[in-house]
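Sharing a structure below in structure tokens format, with a few things to ask.
Note that one protein chain of the assembly has been removed; the remaining protein chains are unaltered in position.
== subunit A ==
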Amino acid sequence: TQAISLQAPPTQRLASTFVLAAPIAGKSKEAEIKRINKELANIRSKFKGDKALDGYSKKKYVCKLLFIFLLGHDIDFGHMEAVNLLSSNKYTEKQIGYLFISVLVNSNSELIRLINNAIKNDLASRNPTFMCLALHCIANVGSREMAEAFASEIPRILVAGDTMDSVKQSAALCLLRLYKTSPDLVPMGEWTSRVVHLLNDQHMGVVTAAVSLITCLCKKNPDDFKTCVSLAVSRLSRIVSSASTDLQDYTYYFVPAPWLSVKLLRLLQCYPPPEDAAVKGRLVECLETVLNKAQEPPKSKKVQHSNAKNAILFEAISLIIHYDSEPNLLVRACNQLGQFLQHRETNLRYLALESMCTLASSEFSHEAVKTHIETVINALKVRGVGPLRGQERKGLDVRAGGGAWMSGYSLEREVVAILAEKYAVDYSWYVDTILNLIRIAGDYVSEEVWYRVIQIVINRDDVQGYAAKTVFEALQAPACHENMVKVGGYILGEFGNLIAGDPRSSPLVQFNLLHSKFHLCSVATRALLLSTYIKFINLFPETKATIQEVLRSDSQIRNADVELQQRAVEYLKLSSIASTDVLATVLEEMPPFPERESSILAKLKKKKGPGAGSELDDGKKEPGAEINGGMEPSASTSTPSPSADLLGLRAAPPASLAAPTSAGNLLVDVFSDSPAAAPGLAPGTDENFLRFVCKNNGVLFENQLLQIGVKSEFRQNLGRMYLFYGNKTSVQFQSFTPTRLPQLNIQTKAVDPLVEGGAQVQQVLNIECLSDFTLAPLINIKFRYGGTLQNITLKLPITLNKFFQATEMQSQDFFQRWKQLSLPQQESQKIFKANHPMDPEVTKAKLLGFGSALLDKVDPNPDNFVGAGIIQTKSLQVGCLLRLEPNAQAQMYRLTLRTSKEAVSRHLCELLSEQF
């Protein structure tokens, strides 16, 4: 479909090219480096040599250096020679000089003064080619120093009558660049009105550049540029109504001046609708023409044609949404977006969703938008099973692996959620929509979405029964998403009584249903479910015995997770000692949430709608937001709040808390699961802990009083650890009690409570790994030294990799397994900087210490490390493959882990990546 295919390389060119054939000819990296070092040495000697180089050679070598740099190698000389080239009067030399400077010179370099001087000369030269080179250089470097030197000069060049078009174009963008970096240094003044008149310029390129400049400038100084609106409208109208041949070179695949049209439409989005009726009429006409053209048959089948046409169309729609005052146009825009949502081009769908998002905040579009929500949801459904599945995953992968990269697909969920809420007439429909969303795409539903659905249900008693019934039904599915369990747990805990009359959803049935999901859920969800259970005890006394039994079971009350354990213990106690009245008060139905802006919407606003970034727009919305109760106060600063615990057991909230001003009710902090809730760790614990990931013996802790040594051995899923507590003082420690913070899988005996001065006591821990885990067990040591109680909490150096059993395998087997583990969630990858010198031997030792086998001759690149092993736990075995790719030059590593279990991949990757 592409107009051009880049063809295979013509080999004859190889002979004539000037530098480095090695990398391209497929030789190894070493050969390339060798070749480059030789070349660098040669250039250095030429520059240092006694013989003054002529301009041509200087240019040649500077160009080579540039090329070497672009190949990814460091260049630390040649800057001076490049600066010299700037003052050459030959175009080619000057040009290479500027190129080098733009790419390689840092803005705070000492050479800046010399460079600025050369630029000044070129700007004054009246030679348009030289002036353009200089302007480009300023724009590309764009530093504050540059702005200081040239910010007042460039406006003059821009509006001078005798400046050539190409120079004007460059000057406009150059000024824009300087304004973006240092707005304070660009003085507004008489030139601004003349810049506005560039919109009438004959040369379309000049107009395009000027529009970009004005669009940026007018955001801060709307009044200075007000007159641009009518000029922009008339320019736009001329383009839109012109035949496709009128603009000749600026017609792109039968579309007249698409870039300029887009820019003009963007500019208009900086201002409110024109007040002048004639101007406004003309603009509406333009927008109608654009919408009409979208319905016309395409003039070309090429994708470029439709791309250009749609680029204009999307901008026109943005402008319509921005004005939000022409119901007719809004409906048409909305229908158009609806069409795009079903389009097979992903790009169009993406952009349409983005526009829908902004549309969600418009006032006049209710009915029109509502008809398309189904389309959006359908699009989602199709995507859930169809070939586009991969695309979502890509989007997410990208976010998880690549460091905060986003793709449009989280956005998509938010759009649905917002649209659904905004256009919900009856809330049962809303609940349906959102639960549907969670069912189809649970992984991609952000926290905000399900918090919000709970808020809505709690605040509206007419949907509570319906919601309870719906979630109950949704939970029947054998595999349902964890987010669904969360919503279900919460809603049944609050409103389960509304459906308990039906024997098919009797309290015990509800409980059993929820509890059947319990073991598959994460800690946060389990904590939430425990709270649901205690609420059940209040709601349905008949479930008390069953639930108490569950709470009492070892897997709860001795759970390895502190939070879960604490909840289980507290709830158990509460249910057995508190009277029914107390229980009822403590477990009062959640008070309504203060009516406030949808957190999803708030988040979106923060992201800012495309194109709607003008302050005018913001100003318009703020008062409204306040009436609605304002934005959330930041969660952590809220009242001493019943927040930390779902039910507020520790600070039992009286029912009167229902006062809608209480900020403590934010669901956000209600659910804060707090792994950090562990008692304060001794300082330095974490670094020290990390040292033990790849080794088994050493000093775990030391202060002036106490030293703790560790010796440990692990085999399969079992381990034994010896802890040596050494009293460094000459005084006896009394009541010496090391207590492992309860972890199910570790057995140990108590130690003698007295530790004599200078003595050492030993404690043996027998460890069994039941299943994979991420949090290291803690140990707490208390003792009296002199009169004072010492209290130290440490992480025991037991990490998942200790249960690693190395596995040797052949290259072929390795790759076969590697391929088998190709699901995105099975892989975890990290790219990170080396924290230690990159010594292959040390790396090897660490990898072996980590527990995996090191496989030779598997990776084609001998510098890379490849390992394999099996994590042995009682309940399951997890096969692990790992690959570590050092990049000595960049001082970086890339670590990839593939295991059959997502959490294991992630955790091992985190652990190991801290080691290098």
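Note that contacts are C-beta pairs under 8 Å (C-beta built on N, C-alpha and C of every residue); 3 or more make two chains touch, one makes a residue touch a chain; residues count from 1.
Going forward, contacts and distances are computed from a predicted model.
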Chain left out of the displayed complex - its UniProt protein name, from "Dolichol-phosphate mannosyltransferase subunit 3", "Chromatin accessibility complex protein 1", "Calcineurin B homologous protein 3" or "Adaptor related protein complex 3 subunit sigma 1": "Adaptor related protein complex 3 subunit sigma 1"
Sole residue of A:N117, A:N140 or A:N436 that reaches the chain not shown, by the stated touch rule: A:N140
Options A:S166, A:N436 or A:S811, residue touching the unrepresented chain: A:S166
Contact with the hidden chain (one of A:G205, A:G488 or A:G867): A:G205
Omitted-chain contact residue, chosen from A:S87, A:S152, A:Q304 or A:T729: A:Q304
Missing-partner contacts on subunit A, residue numbers: 2-10, 13-14, 17-19, 24, 54-56, 63, 66-67, 70, 72, 74, 90-92, 95-96, 99, 103, 106-108, 129, 135-136, 139-143, 166, 169-170, 173-174, 176-177, 181, 204-205, 208-209, 212, 215-216, 249-250, 252, 258-259, 262, 266, 304, 307-308, 310-311, 314-315, 346-347, 349-351, 387-388, 390-391, 394, 397-398, 402-408, 607, 610-611, 613, 831, 833, 890-892
